[in-house]
Each structure stands twice: as structure tokens, then as C-alpha cells.
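Got a structure here, written out as C-alpha cells. Questions coming.
The complex appears here without one of its protein chains, the remainder shown in place.
Entry: chain A
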Amino acid sequence: MAMRARQKIRAPRRGLNTNKNDDFETNWEGLSTSLKKIHTKDASNLSFEQLYRNAYNIVLMMRGEELYERVKMLEQGWLDTEVQKRVTVAVSSVLLQAMDQAEIQDQENERRDNGERFLNVLKEAWEDHQVSMGMITDVLMYMDRVVSADHKKPSIYVTSMALFRDSVLQSVVRADADSTVADVLKSTVLFMIQLERSGQMINRLLIRHCIYMLEGLYETITEEESSKLYLTMFEPAFLETSRVFYKAEGRRLLETGDAATFCKAASDRIAEERARCTSTLSPLSEPKIKDVLDKELIGSNIAEVINLEGTGVKNMLDNDRTDVLRNVYVLSARVDSKKTPLTAAVQKRIVEMGDEINKSAIAAAQAQPTRSAEKTAGSGKKSAEKPVNLQTMSAIKWVDDVLGLKTKFDKIWEESFRSDPTMQSAITTSFSEFINSNTRSSEYLSLFFDENLKKGIKGKTDAEIDALLDNGITLLRYVKDKDLFEAYYKKHLSRRLLMKRSVSMDAERQMISKMKMEVGNQFTQRLESMFKDMTVSEDLTANYKEHIRQAGDPDQKPVDLEINVLTSTMWPMEAMSTIKGDEVQLPCVFPKEIDNLKQSFEQFYLSKHNGRKLSWQASMGTADIRATFHRSSGKVQRHELNVSTYAMVILLLFNDVPEGESLTYEEIQARTRIPDHDLIRNLQSLAVAPKTRVLKKDPMSKDVKPTDRFVFNNDFQSPFMKVRIGVVSGSANKVENQDQRKETEKRMNDERGGSIEAAVVRIMKQRKTLVHSKLMSEVLSQLSARFVPDVNMIKRRIESLIDREYLERVGEDPPTYGYVA
């Protein structure tokens, strides 16, 4: 056993100890002639086993490194003498001359033919080299394993590839010229690409093969990905020429002056370059050429394209050219995730169109302000048939127009902007911008709801109503001052409820729940309690009637009382009563019958609810009275008059006035103590309105003056048994006049002041101490759901809270507040 082991081991040791040079030489000789045969494609009769054994033996002799060097030399020699010559011969003078000039039209064909020939030769040389080296590497497998592993040398294949790079690609083409084969290759390929860009057919496959070569060669021996010749040598030049080309291309396209054409051409170019990267060049370049395109062709031109006069985005939006817009969007999205020029253009257009709508609404409202006011007087009931209230109409038209605009842009957003969230927020911003630039938007919107709930939804299906309300809600989303909207809505709602003008209570409730979803619980709380008051009041009325019946009231002429008890904090009392400021207003003097009734109810109510205070709002009520008209002919005509409570009080006065006698305005006022404002309006509707002239006024004029005298009009004529006598203005919901607006604003500001203080205290109670700027931002964020508070107002409120010792100043730099418990 031992003998065997020893004996077998000796063989390699001999090679190690006695360098038998002749052995090495014999082995090498056999090997080198065979390697040459491989290069001359004469290898089919060579025996792999024999060549391998030659190499193996040399390596076992510990002379692997020498072998490695010899093979390297052999390859160097082969490349230098044979291959290099073959390649340089193929470089024609046309190619050399053309290198510097970018475009020479007259030599185009010649250059092209020569170029293809050259590329073919180069490609063949490269492929031959690859195949031969593959075979040689196979044979030298063992050497590679030993030498490369032990001595950290690159494998022979890698080395020979580097040799090809140095000896062939980087060899000088002519003795007198300093351009290398690689330079010629580069300029030729770029020339071909130039040809293709200008619309000619080229041999893509051939170029692809040459690019394969550049991709397979590296600058360094370690073969890092980034040192590919393609990346170091060819790609920068390619990108540079592309940059120049697309800069010019962009300018050329802009000169055509048509945005649609530009977008089409740009999209085509993008597709073309992508195809070029996969079929002709290397996929590695795809992102880079994309960058070039984005920067040169799109990025620097897109803003101009979007703003092109006549064909730009404005035109596309106006003509609903969704397909072109989509192109614009796609291009913009490539260069800029924010798509600034496009959003700017779209926003600008939205605001423009919005402003137009605003303007037309204001124009319509102001067209005949006086006339419309006149017309509404006394004909509020018939406003459905006639375009009486232009302002209300214009408010509704405004909402409709805005909704139309919204639908249009929603469609564009979906179809052209691929539901891009950035675009959506841009559109939303611009809508909210122009909607809020119209100071009356809250009022208009509330009027829109009012109009629809009163009349618009008659005969519509549930789904239609739903859609209608939803549209309104969408606009509500844009309105910043939600509290203002709430105030108007409350006002309009209270009228609808008290006057029973609502078409469908279901729709009202639906509306409330929609608002709740959109704006929040707090917002609708008061509205809901208004509804609650209404139902409670119904029960109350029924109970009171029951109570009267049981009490067996001796009153011969019972007056039916239908009462609505309203929680004063929930209802817009300010809007209903006409009390202004601190002016003390004595309550209206009711006729005796009514006063009895009032006292009886008060008794009934207070016995049920102890500690409450009832205040009567005569201005809100209505009354049905039966009037008897003694005609001069002796006939007696009866009419049932539906009038406001004040009107009833006025009319009842005339019960005690003898036939033919008259009462002056002052007398009436003295007896009833009805506020001036209400009295004038009621007298107007009773004595001025042509169809409901129950009283006669002297002198006959439109205005009611304190000196006017009134007399009961026994000649009152009406085709109907029941006559409804509305009160001039105030009864119908319509656009406020300037004074009212100021009023509302003032109220709004007071209310906001309260909200702000509440918010400040809430925050401070929680935080104890807080820096001024942080407090501001928290207040703003807390209140933004309802309205956008004025910063100065917040400051004033904070000052006031400090004065009242809710807060104290803690530090000056930065200004800090503390909560005083």
C-alpha cells in the first residue's frame, strides 16, 4: 500500500524538480500549432483530449503561468497581424473623411455602403475571435482553473477579449491618421442612426451585432458592468448626437405651431427610440435616451406647446379634445410628476371660465334689480310661472353653470388625465378658487337647494333627486365658508318649514344626511333640531286642542291654534325677527280674542314645561280669517283670507271701525305696536298689491307713508274663495340686498368670533402653554372645516381672551401663551 502511494506520487514531483524544458516545448509546440488551426477554422480534426492533455501536463509541470503568457503572446500576434489588417483595410477613405462632418448629403449613399461593408468585416472578425477563444478556453480549462485561481489573473478568455479591444478596436486606422477603428465604428453607427431618424431603412441587425461586440468588451480587466465599452465609448456620443437632434427637432415641431401635431410627433419619436434601443442598440440605453427625449424634446418645449395660441390646451379644453389632451398629459407626466405647465394651463382656464360664470350671474342679478323687486312684491306665489325673481334665477343659473363646468372637467380628468390625483387636486383648487371668489356662492348654493326643494324636485324620481342633491353637495365641498352656507341654509330651511313650502320631507332629510356625510355631524346638528322642533310642535298642537276640548272652553268662537314652538338657539331668530341692535321693541298688541288664546296656551305650555319662556314671533305666523264684504249692492261676499299674523291683527282692527271710517298709519301703529318695518310691508300687501287689496289707501301710491289713511275695502274682488295674501318680501326666499348682506356678515363675524374663542380655549385647556404660531395653526386647522378664519380676527380674539384673563402671556421670544385655569 505504502509503496503504491509513493510510487504514484512521484510523477508530478519529477516535473516539479527537474524542469524538462524539451517536454514543455514539445507540449507547447503541439498546442500552439493547434491553436493557430483553430483561428484559421481548421479545427474539426483536432482532438480535444490531446490538446487538453498537453495543457494539463504543462500545468502539472508547474509551468502554467508560462503557458498562460505564451498563449497570450500567440493571441496578440494573431490579432496584430491578421485581424487588424483585415479590419483596417475595410475602412474606406469616405468613412474617414466623413467622420468630422455631421451630414454630407451628396456622399450619403456611398458612405452608407462603405459603412455597412466595414461593419460587416468588423462583425465577422469579432465573431470569429469569440468562437476561437471559446474553443481555446475549453482546451485550456485546467490552466484557467489553476493559474487564474492561484495567481489572481483573469481567465485567458477575458485576457484575449482585452487583447481584441487593444489590438483591433483601438488600433489606428491609417498610419497618418489618428482615429482608431473604434472611432470609425462609432461615427458609422451614429451616421446610420441619423439615417434612420430621417426615415430611411438601415440594416438594424448588423448594427445590433456590432453593439453586441461593444457590450461584450470592457475597459478594465475586472469586467465591471459600468466599464463596458458600449457605455464608456459609444453611449455618450450617441446621447450627445441625440440631444442635438432632438433640440432641433423640438424647435422644428414648435414652428409648425400646432400642439396636436407636436404631441403626436413626440409620442412617435418616443416609441421609435424605444424600439431602436431594443432592436438596434442596447436596452441599457433605453432609460438614458428616454431622459434625453424628456429633457430636450418634451421638457423644454411642453410649456410652450401647452400655451400655444389657438391650438394649445385652452383650445383643447374648449373643444373637448380629450384624445389630444391625453397626449399632452402623457408627455407632461414623463417630464414632471407635478405637470406644472399643464396644471397651470388647466387651472387658468377653469378660473377664467368660472369667472365668466360669476360675472354673468352678477350681471344678470344687477340687470333689473329694481324691476325684479317690484315684480316679486305680491306675486311670490306665482314666481314659478314667471321669471319674476331674476336674482334668484341667476343664482340658480350660476349653480347650474358651475355644475356643468364641473361635469366637463370631470370627464376630461377621467378620459385624458387618467384620473391623476395631482390633476384632480389642481382642478379642485381652481374650482374652489373661483367659487370662493364669488362672495355670494354660499347664498347662491343655499338658494339652489331651496329652489329645488320647493319646486325643482316635483315629479322627479328618487334617483334624479339624489343626483341633483349630490351635485349640490359637490359644490358645497368647494365652498370655504361653510358656516355662512349653514346660516343661509338655516334661514331658508326655517322658512320652508314654517311656511310648509317643502315638497317632500324625505328629500329634506336626505339632504341633511348628505350634508352630514360631507361636512360632519356638528354642522347639521342645528338643522336636525329644527326638524325635531317641528314634530314636537305638531304633538303639542294636538295636545293643546285636546286640552281645550276637555276644559270645555266657553268661548263661542274658538280660534284654531296651530303652534310651532322653536328652540331659540337653533333657529335663525335674527333672520326672522326684525329687531335690530339693542332697540327695545314692545311686543305687538294682539286683539282680545287672540290675546286670550295666547294666554291660555302659555298657561298650558308652562304648566307642562316649567321655567321656560315663550316669546311670540308674530312676524312668522299666518292666520286664516273669514272676512265678510258688504257690497254696495247690498250683497254679502265672503272670502277666506290667508294672511300673516300681523295682517290679521291689522284687519281685526277694522272690525271695530265703523263702516266708511278710516284709520291712519299712525293710529294703526299706536294700537298694534307692530314694528314699522313689518307694518309697512303688511300694509303694502293689504293695500297696494293689486290682487289682494283688502284695504284701500288714501292717497293711492306705492309707498306707505305715516300720514296715509286706510279704509276697509268692501269692494274687494277675487275669483277665488280662498285668497292668499303674501307679505311683500321676506316671505319668499331670495337673494339678499346690500343691507341684508351687511347684516348677515356682521352676524357671521360675531358668530365666528365665538367659534374662534371657543377653539382657542379648547386648545389651550389641553396644552396649557403654547407658542403663538402653533396656536394659530391649530386654530386654523380646527376651524377649516367650517370656515377660513381671518388671522387678524384670531389675534384680536386672543387679545380679548387675555384681557378677560382666560389666557396669559408666558414668554416673549417666541411669544407664548399660557392657560389660566
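Going forward, a contact is a pair of C-beta atoms (placed from the backbone, for glycine too) under 8 Å apart; a residue touches a chain by one contact, two chains touch by 3 or more; residues count from 1.
Everything that follows uses one rule, which is that contacts and distances are computed from a predicted model.
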item	value
Undisplayed chain, where the name is taken from the UniProt record, one of "Trafficking protein particle complex subunit", "BTB domain-containing protein", "ABC transporter domain-containing protein" or "Cytochrome b-c1 complex subunit 7"	"BTB domain-containing protein"
Residue of A:L96, A:V121, A:M141 or A:I473 touching the missing chain in the full complex	A:M141
Chain not shown, touching residues in chain A	1-2, 4-14, 16, 43-54, 56-57, 60, 131, 135, 138-139, 141-142, 145-146, 149-151
